[in-house]
Structures are given as C-alpha cells and as structure tokens.
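Excluded from the complex is one protein chain; the other protein chains are retained at their positions.
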Amino acid sequence: MLEEEPRLNAFGGEFITSDAWVLVYRDRRRRWLVRPKDTPKLHTHLGILDVSNIVGKEYGITATTTLGDELTILRPTIEDLVMKLARKTQVIYPKDLGLIALKLGVHAGSRVVETGTGSGATTALMAYLVQPSGMVYTYDINPEFQEVAKKNIERLGLSDFVTFKVGDAKSGFAESGMDAGILDVGDPWEVVESMRKSLKSSAPMAAVTPTTNQAEKLVAKMKEEGFVNVETMEILLRHLEARVGMTRPSNIMVGHTAYLTFGRTTVGPRQSS
Amino acid sequence: MLEEEPRLNAFGGEFITSDAWVLVYRDRRRRWLVRPKDTPKLHTHLGILDVSNIVGKEYGITATTTLGDELTILRPTIEDLVMKLARKTQVIYPKDLGLIALKLGVHAGSRVVETGTGSGATTALMAYLVQPSGMVYTYDINPEFQEVAKKNIERLGLSDFVTFKVGDAKSGFAESGMDAGILDVGDPWEVVESMRKSLKSSAPMAAVTPTTNQAEKLVAKMKEEGFVNVETMEILLRHLEARVGMTRPSNIMVGHTAYLTFGRTTVGPRQSS
Amino acid sequence: MLEEEPRLNAFGGEFITSDAWVLVYRDRRRRWLVRPKDTPKLHTHLGILDVSNIVGKEYGITATTTLGDELTILRPTIEDLVMKLARKTQVIYPKDLGLIALKLGVHAGSRVVETGTGSGATTALMAYLVQPSGMVYTYDINPEFQEVAKKNIERLGLSDFVTFKVGDAKSGFAESGMDAGILDVGDPWEVVESMRKSLKSSAPMAAVTPTTNQAEKLVAKMKEEGFVNVETMEILLRHLEARVGMTRPSNIMVGHTAYLTFGRTTVGPRQSS
Partner (left out) sequence: MLEEEPRLNAFGGEFITSDAWVLVYRDRRRRWLVRPKDTPKLHTHLGILDVSNIVGKEYGITATTTLGDELTILRPTIEDLVMKLARKTQVIYPKDLGLIALKLGVHAGSRVVETGTGSGATTALMAYLVQPSGMVYTYDINPEFQEVAKKNIERLGLSDFVTFKVGDAKSGFAESGMDAGILDVGDPWEVVESMRKSLKSSAPMAAVTPTTNQAEKLVAKMKEEGFVNVETMEILLRHLEARVGMTRPSNIMVGHTAYLTFGRTTVGPRQSS
C-alpha cells in the first residue's frame, strides 16, 4: 500500500464511472450488478439497457430499456456485492453476516483471521469493514477457490485489505494477536486450537455450521480450549409485505442457513461455559 | 479533534487500564460491565471482586471473588456496550443492529444521519463503525435524552464521531449528502421527506418500528418519496443449546423486537416498489 | 342414513377396495391420491402403476411400476385428504387446522357452524371429527363453490355429517346452540354478531385471516360482541432433516399462511379481553 492516505472503498461516488459497479434495479427479484466497461449493453427480458450511456450520470436515476421499461440505477451496497459473490458457492446470508460482524466488533483497523475463504463473500465484507488500516488474513486449503476469491476481491477494489493464504489452518495460522476470527469450514473443531493461538487474549471468534452435529462438536472443543461466552444461535428472517390495509408476512421464507457459534478466548485453557 | 492521527476506539488494548471498560463474565446471565476507576470493588452475589487489582493485567484472565468464585475478565465488544446502553430505554437488539449496519454499508468514513438519539445505543454502534474519519449526526427532540446519550457516548470514547443535535427532524436535517440514514421514532413517515433530502442520491436508509401499522404507513410514504428497494422484515433469533448428545433449541426466545424497513433514495420522487 | 349404527369413516379398512382412497407414496413430494375404480392405471414419471391390481391387498404393501420403481400403497389419513382438497383453492395448512380443531374441542357429536365453505377442506376435517353423531353446518355465499365442496365431501363419504347452506352468514345463521364456530371469510368482523348468536354461551370460535389488518378489525369486533379469551396467533412449522451426523433444519419453509384468532362467547356483550 503506497498511498499516503488509503483509498476508502464505498463502491461509487456521486457520479457513475465506467469501472464502477452499478446495481440495475427493477424489483426484489429482478436486479443486475454490472460495470459499464464490462457490460455496455445489458440484455434483460425487459429489454436492452444502454449501460454505457449512464456513465457520468448520477446514481439514483431512472433509465429506460429498449422495450420502454424503467429501471433504477443504484450505487451497490456491500450487501449487494457480497450476495452476488455468495450466490455462486455456499450460502451465507446478510442476516448472519450482520450479526457476525457486530459480535466480532469488526471495524476500521481490525485484524481478522478467517478460514476457509470460499468465494470470498465473508472476506469481502470483513475487508470493507477493516479499511483503511486493518487486514483480513484468509486461509483456504484449495488454491483454485482462492484464485476465484482473489479475483472477486480485486474487482471490488478491496485487495489492499486482504492477505490470501493457501494452506490448512489445522496446522496453525501464521498470524498472532488477531482481533477476531471466523471459521467457515466443515470441521471447525479441528481448527479451534489454531484459532485460539492466533487470536489475542479475550478476542471473539465466530463459526458458521449448517448442522446441529457440527455445532455440538465445535462447542465442546471451544470449551475445552478455554473459550468462554460460547453461544450457538440461528437467525430467521421473514419479510413483511406492508401494504395499506393488507399487511401480511411473506409466504416465502428461508428456513435455515446455518448455526452461528460465538466465543471468546481466555488466558489458558479452562473448563467453563 | 487535535490528534494528528485519530485515535481508533476498540475498547481496550492488551492490558487492562484504570479507565478501560471491563466485562466481568460468569455466564450468559451473570455479567457486569465496569471500569476499575469507577468500581474498584464489584459486589456480586458470588462475592466481592477486587477490580482495582486487575489493572495492568491481561484481558482474558480469571479472577477470584472473596467467596472463591472464578470470574473471567473480558475486553468488552461494541455489542456488550451497546446492549448495556440499550437496556435502559427501548429495545434494540444486536440481531437487528447487525443487519441495519450491513444493509446501510456503514464503515470507516461513512456519514450517517439519525433520529431519534434515544439512549445513544444505535448512535454508539454507528460511531464505532464510522471512525476514524466519519461522523454520525443524531437528532432528538428531547434535550434530556440527548444529555444522557452524550454522556454514554463520551464514556465510550466515541464523542469525536458524533454530532448531537436537539431538534425535530420533521422540519429537516441540516446535513445533506449523507451516506446512510436511520429512523427510530414513533412516526417515521413524518421524517421520510427530511431523510430523502438529507441523503445523497441512491443512499440507503433504515427504520425501526414495533408495529405493523407503523411499517405500513412508513412504506407507503417511502414509495411516495421515490424510495426504491423498499422492504420490511423482522429477525427472529433463537439460541441452540449445543451439548453432546442432548442438543436442543433454547426454550426461551424473544418473540418480537421491531420490524426493520429499508429503502434507497432515487433522483426525484416516483411511484415504484 | 339408514344404518342402525352410523358408519364410521376412517378412510380404509385393512384391505384395499375398489372405491377406497389410496395414497401412492414415493417421498414427501411425489405422492398421488387415487381410487382404483377411478384410476385403474396411474401414469407417473416413475412409470405406470397398475392400481386395479392392488385391490384386495393389504395397505402398506409395496407395488412396482412398469419402470421398476417401488411405490408404497398407503391408507390415506384425513390430513392427506384435506391437503388434497386445500391445494385447489386458498391455503389452509394442517399446522393451523390441528390447532383449530383442538382449541374448538371438536369431537364426536359436536355441532359446528362454519362460513365460508370454500373447497370444503376445513369442512371435511370437522365432519371427520364430529362423526358419528355430530353435524357441521357450512355456509357459503357462492353456490358454485358449494357444489364443488359438496362433491368433495361426498367422495370422502362424509356427507352425513355436513349440512350445506348457500347464503350470507352476515344476515344470520339458521342454527343456534352450536358448540363451535369457524370463520374463514375475507371480512369476518361482519359475521361475528351472527356467530355469537349461533353459538351456545361460552362456546369457542376460530377465525382464519391472512392479514394483520383483518385480525385487528376482527379482534375489536369480537370484544365488542362480548367474546372473551380473544387471542390471535400464528404458527410456523419447520421440518428438521434428521440424518445421522448431519441433522439440520430444512432450508425450505412456508413463511406465512394465516393468523388464527380464537375467542369464546359470553352471556351478554361486555368490553373485556
């Protein structure tokens, strides 16, 4: 990082540039994330949108397709971008990521260690939050996965805040004194000891596991390694269709994504909850 | 702010100081948030803890009460601190705050406008996230509330990142070009127009309302004011008691805190969803 | 009904008859409800099943399709049959019906009044429960709906326990002294007074409404009409995929069907909850 003042990435200023991300929005289910330089013409079932034509204009405008359909041109949020990445591999949802970020207290300057990298969705959010002075160290055993994630992070302009490492965290993280840690692997209990050693004392960690069996094993191992305040939880998100005189919850709902387990390291292993 | 390099608040370094916050932790329900200088002796039903004695020691240690009970001394997270503040007035929960922060994309440098201030719990989280270069502008009609909130924010060392304003946001926010906005008032629809004018184009806002009726009115008003991607949702959080061979969800659960409504401004009002 | 002892309908004895209902079951999503006399050959994407060939055999056997696929031949439960009917019109779910039946205390001999009939799904369950000596009086304003429902009830052999009435219950039910009542119409508050007059004193009623606004109006009207123990609730049902070592909640979940409102009549209107 050579700049005197690190660039703060917020995905778009006031006016649209050729290499900025743009969220073309019709409604909750019809939305496209593109860059003018990559996608000068956006072909949709609502007609073709001349994306190159919106360069230099303000975010928030309405643009019209060749079929006369009106689309709103929005500045993507980190959520839009993370969800775009997440969609390609396993499921991590904003409802879960928001709570993880809060419970880990990740903010500017935080140093976060993570395994696995996966598609880089969680990595991207953490990098976004630790800028301009923090760092996310992300490990994955799979070099091809990391290549994909690296490209994703680059395309989001967040590379300065991510250190990619190919390797098995079971045998230890190279970093110590970390502020927070994230485990998103199939056998997180195998990495708990490494995580404890990598985190500074009293630092929080989070783990994401789809099954109750994983949560069970993980919690036992965390307690064995002296973690305290160990809690597992799940989040259910339901939309409310708020319409005048006919408000009702949405019929459609995601039933399960993952259990989230949290805990904090202590000095020396002990048995406690 | 006189410092060359703004101080980054992460609530505690490696070693405990006299004016640092300390979380004395026994289990999920028995926990105390104190500062050694304010509370040299902590009286609990588990005995008295000599808090002054832990100054200079490492976070994560175990300390023993006069009754021989072992308590863990933790570095509080922003969640610990926010929940401590929240407990005193109306209910805002981490599950909700985490999603709000994520959907608003609040991070270092963000400029956030908010009303009302309340106890300053949401304000504190936003201030924590926007440091070292952003600012939270928080309005409350009640000067006494703001005094309490101001003291809360000061005690957390986050005052550099909050501008307090006594006044009714219905008649407008003084700030414009804001990156994100939060409404936590009883009649948020009355402030939607002010919010739209204060936010930069395509910026996200969030509102917190306990009732379906409020969500209904708010959503109608937001659409009228040209907001798009308007969505209302609620989050249910349930603990899983993960214990080897006897894992089960927690019997106890919060049934409802609030509906969260999100949306983004556009250029010029239009009717859309 | 000529029999000395009314026939008790339980949808199938030990052996399959030509006019009995049969549930051809492969898995949760691939299942067919047929009668041998109507469907001698069942054409599925798993091959053709010779249904006529299973007549005289025992329920619970496995039958093989022309493509070699094994299907289980089950005796349908009232749930299978009700869901089959419900699928064709508006959504009533077993999770809701089970609680309604329990809270209304419907059992052999109960006299139940209901509007609207709809497809007859709720009617069918109530008729099943009130046999061999009770009666369900079901009103619908739409004669065509009632014709469909009447056929459905006939095909289930439950006609002896249902009295169909075409008419608007707002102007009153003809029956009085009813043990329990069910409202499943768009504007249930308009029928609350009729319901109170039709029910015996201290009798329970249930109403099904998709929106919060309907529940709000209904509850106000019920209290006005002297109902007590007025409660509105919703039920969420989630499947658990219980598999050795990899147990997790189902990803797919119905987010909302309807709010259920219950209450009991009293002697004379009063204001209370």
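Letters are used for the chains, namely A, B and C, taken in the order the chains are written, and counting of residues starts over at 1 for each.
Just so we're on the same page, contacts are C-beta pairs under 8 Å (C-beta built on N, C-alpha and C of every residue); 3 or more make two chains touch, one makes a residue touch a chain.
None of these values were measured; they are calculated from a predicted model.
Peer 1: Taking the full complex into account, find the residue in C:110, C:138, C:152 or C:257 that is in contact with the omitted chain.
Peer 2: Going through C:110, C:138, C:152 or C:257 one by one, C:110 is the residue touching the chain not shown.
Peer 1: I need the residue numbers on chain B that touch the omitted chain, in ascending order.
Peer 2: Missing-chain contacts on chain B: residues 210-213, 234, 238-239, 245-257.
Peer 1: List the chain C residues touching the unshown chain?
Peer 2: On the side of chain C, residues 8, 10-12, 14, 25, 27-28, 58-62, 70, 72-75, 77-79, 94-95, 97-105, 107-110, 125, 128-129, 131-133, 179, 200-204, 212-213, 215-220, 228-229, 231-245, 247, 259, 261, 264-267, 270, 272-273 touch the unshown chain.
Going forward, only the chains that are shown with their structure count from here on.
Peer 1: Mind checking chain A against chain B and telling me if their interface is mostly the same residue numbers on each side, over half, or mostly different?
Peer 2: Here the answer is same, because the shared fraction of interface numbers exceeds one half.
Peer 1: With chain centres defined as mean CA positions, report which chain is farthest from chain B.
Peer 2: Result for the farthest chain: C.
Peer 1: Distance between chain B and chain C based on Cα centroids, please, to the nearest Å.
Peer 2: Taking the average C-alpha coordinate of chain B and of chain C, the gap between them is 47 Å.
Peer 1: Taking the mean of the C-alpha atoms as each chain's centre, how many Å separate chain A from chain C?
Peer 2: Centre-to-centre distance between chain A and chain C: 45 Å.
Peer 1: Rounded to a whole Å, what is the gap between the Cα centroids of chain A and chain B?
Peer 2: Here chain A and chain B have centroids separated by 20 Å.
Peer 1: Where in chain A do residues touch at least two different other chains?
Peer 2: Each of 212-213, 234, 238-239, 245, 247 in chain A touches at least two other chains.
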